[in-house]
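Can you keep this structure in mind? I'll have questions shortly.
Shown here: the complex without one of its protein chains, the others still in place.
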Amino acid sequence: MRIGVFICHCGSNIAGTVDCAQVAAKAALFPDVVYATDPMYTCAEPGQAAIEEAIHSHKLDGVVVASCSPRMHEPTFRKTVERAGLNPYMFEMANIREHVSWIGRDIEANTRKATELVRLAVEKLRHNRPLQAQEFPITRRVLIIGGGVAGIQAALDCADGGIPVVLVEREATIGGKMAKLDKTFPTVDCSACILGPKMVDVAQHPLITLYAHAEIEAISGYVGNFSVSIRQRTTYVDWSKCTGCGTCTEKCPSKKSYDHFNEGIAPTTAITIAFPQAIPKKAVINKDFCRQLNGKKCAVCAKVCPTGAIDFAMEDSFVTENVGSIVVATGYDLMDWTIYGQYGHGRYPDVITSLAYERLMNASGPTGGHIVRPSDGKEPKSVVFVQCVGSRDPAIGRPYCSGFCCMYTAKQAILTKDHIQDSQSYVFYMDIRAPGKMYDEFTRRAQEEYGTHYIRGRVSQIFPDGQGQLTVLGMDTLLGRPVEIKADLVVLAVGIEASRGARELAEKLRISYDAYGFFLESHVKLKPVETNTAGVFLAGVCQGAKDIPASVAQGSAAAAKVLTLFARETLASNPQIAQVTAKRCVGCGKCLRCCPFGAIKSSLVKGEEKAEVIATMCQGCGLCTATCPQGAIQLAHATDDHILAEVNALCRL
Amino acid sequence: MPALANNELRIVGFLCNWCSYGGADTAGVARASQPTDLRIIRVPCSGRVDPLFVLKALLNGADGVLVSGCHPRDCHYGTGNFYARRRLEVLKRFLPILGIDPARFSYTWVSASEGQRWQKVVSRFTEEIHALGPAPRFEAVEPLAKACSWTQESKGPVSVISPELLEQLKKAIADKLPELDCVLGWQEGRDLLHSVPLFIRSEDDLTKLRCDATCHNNLVRYLPDLKGQKVGIIVRSCEARSVVQLLQEGLISREELVVFALPCQGLLDLPRLEEALGRYQRLEDLTLTETTLRLRVDGQERVFQTADFRQSRCEQCPGELPAIADQSFGDFSGQTASQTLPPELAFLDSLNLQERMGFWRACMERCILCHACRNSCPMCVCRDQCIAESREPHWQSAEASVKEKFFFQIIHALHLAGRCTGCGECQANCPVGLPIFALRAHLNRIVSELFDGYQAGCDPKAVPPLLTYSQEEAHIHERSWE
Partner (left out) sequence: MSSDRFLAHTAIGDFLEGLVQTGYTVYCPQKEPGVRQSVIFAPWQKGLPISLEKATVAPKHLVLPQSEVLFRYSKHKESAEPAKQSLTLDANEIFTPTLLFASRPCDARGFAILDRPFLQGLFRDPYYARRREALCVVSLTCPSGCATCFCHWTGAGPSSPEGSDILMTEIAEGFVLQGITDKGKELLLASKLPEAGEKSQEATKARKAAWQSLSPVQDLSTAPQKLAEIFADQAFWSQATQACLACGACTYLCPTCYCFNITDESLDGENEQGVRLRSWDTCMAKQFTEEASGHNPRPDKAQRMRNRISHKFSSYPENWGSFSCSGCGRCVTHCPVGLDIREIVLKAIHAKTAQQNEKETS
């Protein structure tokens, strides 16, 4: 080989504590190095031009640049050497800035360390071979999992961009949590008024295929070409016939069904349409409460249905969709607050969640928007809001902030006053977190204009006082004294958690999740929408607590990522992937078992089972290489020989 | 490379590209000052770090090795660090048996944002390595030729298969033989004391069948090579475990196999018997009962108590026969589990680190790299593709130095982690009597500690622990640097 080595000064960033000229002089003595120099700024235009020039004049077939982190400029220099006619993978970097010059002041030690890191890079490069990326065609369709506001936004943006969308929603209607809300902060505008039209757009968009009451069964494939199996959960209603007229829901004799959409504040019928603006507006039978499905003679709905849509024999069905990209927008659920004894373990009907309170306030809710106590239907005059129920509580393993409770509590306090002029609201809080645009002003309005009494402290106990009210004991930490409030209704701002089944879904998607089940973005700051599985993007609260504007923004961002991905007809695979030497493979399948991406299959070579890497699926982790006992599967440019060369160069004296 | 300046030691770091390498970058960007000893090798994932790289570095002169990856659950590739955690923990616990201070190796998790944590990890690890000082070099350590007793007090009998039982077995094999390509058993070898494998292909072959306590070869060794043929095999508990392990790994097919199971109380330790017997020309007669072995050698009568010559591995037999037999013969009730420490392992346990390294050094001077240990191992399924001899990948030099020989032994042992069924063939067949089973026994002990008493080859449905992971490890407490 003919290797050129460039030891970058990076101005004084490196040269300040590393003798770059000496490193270059030593590098010149390394095997196969025919040219070594120490430019001032290698990444700058003249620096890159000098590399190209050296490749031509010294007939280099490999280049080492010692400068900053390869995580920064490896792609830059790969392009540089490619411009000069080299394969971009005949390039290696030594990180002598972040790992040397910036972390120590001893010039002698730094120079020695830099020299050795350059030696490592040279040894590695000596084992490199030109690698070629493969181009493969992609399916330009996107799957969006979750039809809340983030998913809706992503779906509409993608579809408007000309990309066919498959939208899968677990519930019978899209709309998510936002559809349950009465008003939204800080504008106090009607949630249904702003979300409703978007939901209709989804229903009417020619490029959007909606699967409601459906779940992801399995996902295979990889960026550009995923195959998704969707389980269409049975509704016992043939939706192709159902017109959403609602006759069945009026006549259904089973009227004690739990109403999920209304957070259980009032019962509903066994056959329901979630709410008047539901998309799709189709009836669903709740199997647990349906008389006919529980062995009793009924079938009233079937008798009254004008289109004959009821089908008690219906079973789950499966659909397979092929897509090139996936947006995950599965949102959140409330944590189980009944673990808290101090709030009564859920035994007191007038201690409710804030989401239930939304349904109480909502004009389309079961009370028609009249705030009444679940216990006796009376209007509450004293309402206590408790913040951080299951948020920021390390004692139960939930140290994180749910992000938007401070704001909606302020909104609910304001709306309470609007609904019941002579009411008094109290808010027990830890800190008020209102960092958004117009947010702090909003919480101040709740206090100053609406007279909400904010008490900084936790509630220690809630119990019925025996006279129809609840006694709320707490501590006012600002005044340093205990507080006791008589409440007609207590509203708990219950913390959020990753949506039910998020972990299982993450495993199907091969994306990571944090300790609380929220999906992990690729980079906290720079790749907040990407995941570590190429082609899978995140939107909304499934990635972490955020409010509606942030969820919408992330939905759009995810759509932008999808459109970027689909701007090309084909994708280039990463050529740094595992390769099998069939002769060495004994077909034991240990690599198949470990591969996180299902990128290795068994195939017959001359009648013997051998591992085979699916080039476009391999992500280049090298787990297979570390697993294969006979070294038959090797990750390109991180082969055993590459790493051994580095180890030997470092260790042997 | 020039020798490092006096105040620096040789520390090698393997960092995953996505988290820890980024964390080291973050530390650099924050100008977090660190000791200069560490040299970083960038790998895609901690799961890429073959424990053998760590040992290569430690044997080749590294004073310390650090592996750092993404935090568990945070792996860029999803599960790479879960595998790494298991493998690296096994490695860390394996080092002491080689005479290497486990403190010279550490693994941890640092995310790309944790520059401060990285600074702390590097500083602490470097400090610890400096406290240990330069690592002893295997090739320079004083050989320790320590004599020790390999015998283990045994009360157990050895296997004697009654003529009736043998006939019953022969009949069953004869019945099955027409539909089989061959049946693996044993026969008399060069004399009555030495049994060798028998490949039964005809009724005539069947007359040679012998199944007593002199039959030590683990016939399972042959099964992967016979893939594609319909094969019968006679197993005892130890062979049965090897069969199970190969089935788990998909290297043999259950449909192609007919398993004839025999009970076993224990086998004779031939090397020790030969030593006691001394040089002889002719073995004229042999009578074996459960407790007594009578030999007539060069016209002389010699009597041995079998309990004195029972194989030490039989003292560690889990007893129970794994549920894979197609046909069983005789009474298995006499097989009881016994879990004593193998004498070679007990001996190594009694040495300090320096003595252990000296001991292995002395052993490796005798090792001739004949690979009898590897080639008789039923679990060494790489066969002709062993990385110890390949030129690409080039793990080992052809130099027959103590260091290269030791590395070969380490490859063999580590590749058996969680897979060794404890048959002891490796050691039994070593011409120069190296106690290499101790390495496997120690690994088996580690695997059992880490993975809830897991023993290889007992459960056909189990997944070998290093080929799987769990998100929360009950017995692995990763090194915390807080």
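Order of writing sets the labels: A and B. Residues in every chain begin at 1.
Convention: a residue touches a chain if its C-beta (ideal position, glycine included) is under 8 Å from a C-beta of that chain, and two chains touch if they have at least 3 such contacts.
Note that the coordinates shown come from a computational prediction; the quantities given were computed from them, not determined experimentally.
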Tell me which stretches of chain B touch the chain missing from the display. 1-2, 145-148, 150, 189-191, 194-197, 199, 217, 221-222, 271-272, 274-275, 279-283, 344, 362-363, 365-366, 368-372, 374-376, 383-384, 389, 391, 397-401, 425, 427-435, 437
Those residues of chain A which, in the complete complex, touch the missing chain: 2, 25-26, 28-36, 58, 583, 648-649, 652
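The rule is simple: only the chains that are shown with their structure count from here on.
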Report the residues of chain B in contact with chain A in the complex, numbered from low to high. 1-5, 8, 10, 12, 17-18, 21-22, 24-25, 27-29, 31-36, 39-45, 47-50, 53, 56-57, 60-62, 73-80, 83, 87, 112-113, 119, 224, 249-251, 381-383, 385-387, 390, 392-395, 415, 463, 467-468
What part of chain A is in contact with chain B in the complex they form? 69-72, 95, 97-100, 102-106, 108-110, 112-113, 116-117, 119-120, 510-515, 520, 523-524, 532-533, 576, 583-590, 593-594, 596-597, 619-623, 625-627, 629-632, 634-635, 638-641, 643-644, 646-653
